[in-house]
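All protein chains but one are shown at their positions in the complex.
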Amino acid sequence: MVDDIPEKEYLYKGNTACAGCSAMLALRYILKAAGPNTIIVNPACCSTVCQGSYPKSAYGVPVLNIAFAAAAAAADGIASARRNKGKNVIVFAGDGGTVDIGIQALSGAIERDANILYVCYDNEAYSNTGMQKSGSTPYGAITTTTPTGRQDSKKDIDLIIMAHRPRYMASASAAYPKDLYAKVKKALSIEGTKFIHVQCPCPSGWRYSTEKSVELGKLAVKCGMWFLYEYENGRLTLNAPTKAALKRPAPLEDYVKPQGRFKGVNLERLHKEVDEGMSRIRDLADIETLEKAKEAAQ
Amino acid sequence: MIEIRFHSRGGQGGVTASKLLAQAAFLEGKYGTAFPLYGAERRGAPVTSFTRISDREIKISSQVYNPDIVVVLDDSIMDLVDVTVGLKDGGLLLVNTHHDEKLKDPKFKKFRVARVNVTDIALAEGLVLSGNPILNTPILGALAKLGVVKLDSAVKAIEDMFSDDRNVKAAKAAYKKVVV
Partner (left out) sequence: MKKMATGNQAAALAVKEADVELVAAYPITPQTEVVETIASLVEMNKMKASYIRVESEHSAMAACIGASASGARAFTATSSHGLLYMHEMIHWAAGARLPIVMANINRAVGPAWNIWAEHTDSLSQRDTGWLQNYAATVQEVYDTVLMSFKLAEKVYLPAMVCLDGFILSHAIQPLDVTAPGDFLPPIDMPHALDTKNPMSYGNLTGPNDYFKFRRAMQDAMKKADREARSIEKEFAERFGRKYAPVMEYKTSGADTVIVGMGTLAREAEVAVDSLRKDGLKVGSIRVRQFRPFPKLDLEGKKVIVIDRDCSFGAGGILAQEIRFHNDVPICNIIAGIGGQDISHDTIAKLVRKAKPQGEFWLGVDV
């Protein structure tokens, strides 16, 4: 798979991202997987700014910048027009524009089986507007609207998406770019609505040193705070790094300590949440085993 | 009325520096105002902010075009931007730098040039946030030595905003170390 990744870049130097931005790392691999026959739909989010200011753009494919709540609907509009048949229509949206203000449009698009790939790059806050809490902000995280740390739990958008039964769904990470590349390639080979949720560590919002993005992204998966999996035909398949993490998770502290946003977090409560999350994903992934056991019993 | 323009990179506290200066002026009973240019700062990108100080109410809210003072918190900006554009003849140019190479340019001859190494001062005090040395509080000390505000007002302005006393220590160190 490593040898298959093309060298051509569609994300140019001069993009105006923060130093250490892993969302741009994710986009780089997404665009490599998608190639030039692609249209990006970009609601208000960090990616809006990363393109750079008029008159230049750092993205090497056509981009429709669109209002915050409207990405999935706008993308469906492009995909449904017959002149666009065969083109990759990809939404590249932040967590705020997906989980909160954008959820209505996304829900409608999946329900209609819109022929789009919706990528939610998740930096777990409204980063573009200065790090306010979003539906994806994890318990305990400090944001500008949760200055003493979020007291309740994040919204599990993946389960919401799964309830819509999209053609293909995946959870990925900017810290595992080859895995992300493979998932995007797979998604684009399928007709209908595909959803990929990519965790993108954000040095500005999570308050860590800019060179640690990939390291922290890997730790998130290794300690069970983020999972790598695919969901297709009602079946959830865990990817190897997550299988390993469920067997022997790395210490949560290793992930949490370097991040200023978790300063003062109740680690015990966070542990409990992470354990519950791991237990939940185990149950979901075991559905196949359960069905097989049922069949065997009949 | 005096007008000051600050050049910095996002994340270095340039906007806060302009506010601290306005605050110091306010504490002296003057009318001070400060604001960023554009306001959407990204880490590492060049950022400009302004301060205006007067004995009377200031009704001007547009950008500063002809500053009396230009403060440069990151000398690498000088390779990208002409930091002295609009600076009045005889105006003050204060640069955070560890050497005076950049200041030897003949075009700076018509200005009053001062330098101080607030990066090293901040590092020496352990004044660091997310890997970046804090430059705005020490630069205020340098500005005080250059007569823009009194040292007492600068110290009080810093204390009003920051509880860590290393900020004041760094400001006082810069006050001593600034060179014209």
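To keep things simple, chains are lettered A and B as they appear, and every chain counts its residues starting from 1.
One rule holds in what follows: a contact is a pair of C-beta atoms (placed from the backbone, for glycine too) under 8 Å apart; a residue touches a chain by one contact, two chains touch by 3 or more.
Being a predicted model, the structure only gives us computed values, none of them experimental.
Contact with the undisplayed chain is limited, among A:A44, A:L106, A:I157 or A:V265, to A:A44. Note that of A:Y10, A:Y59, A:Y126 or A:Y208, the residue touching the chain absent from this view is A:Y126. From the set B:S8, B:Q23 or B:T119, the residue in touch with the chain omitted from the display is B:Q23, counting the whole complex. Although one chain is not displayed, chain A still touches it through residues 44, 48, 54, 65, 67-69, 100-101, 103, 126, 128-130, 132-133, 135, 144-148.
What chain B contributes to its contact with the hidden chain is residues 19, 22-23, 26, 31-36, 38-40, 59-63, 65.
Basically, only the chains that are shown with their structure count from here on.
The distance from the centre of chain A to the centre of chain B, each centre being the mean of the chain's C-alpha atoms, comes to 40 Å. Residues of chain B touching chain A in their complex: 40, 42-45, 130-131. Against chain B, the residues of chain A that register as touching in their complex are 16-19, 49, 203-204, 207-210, 260.
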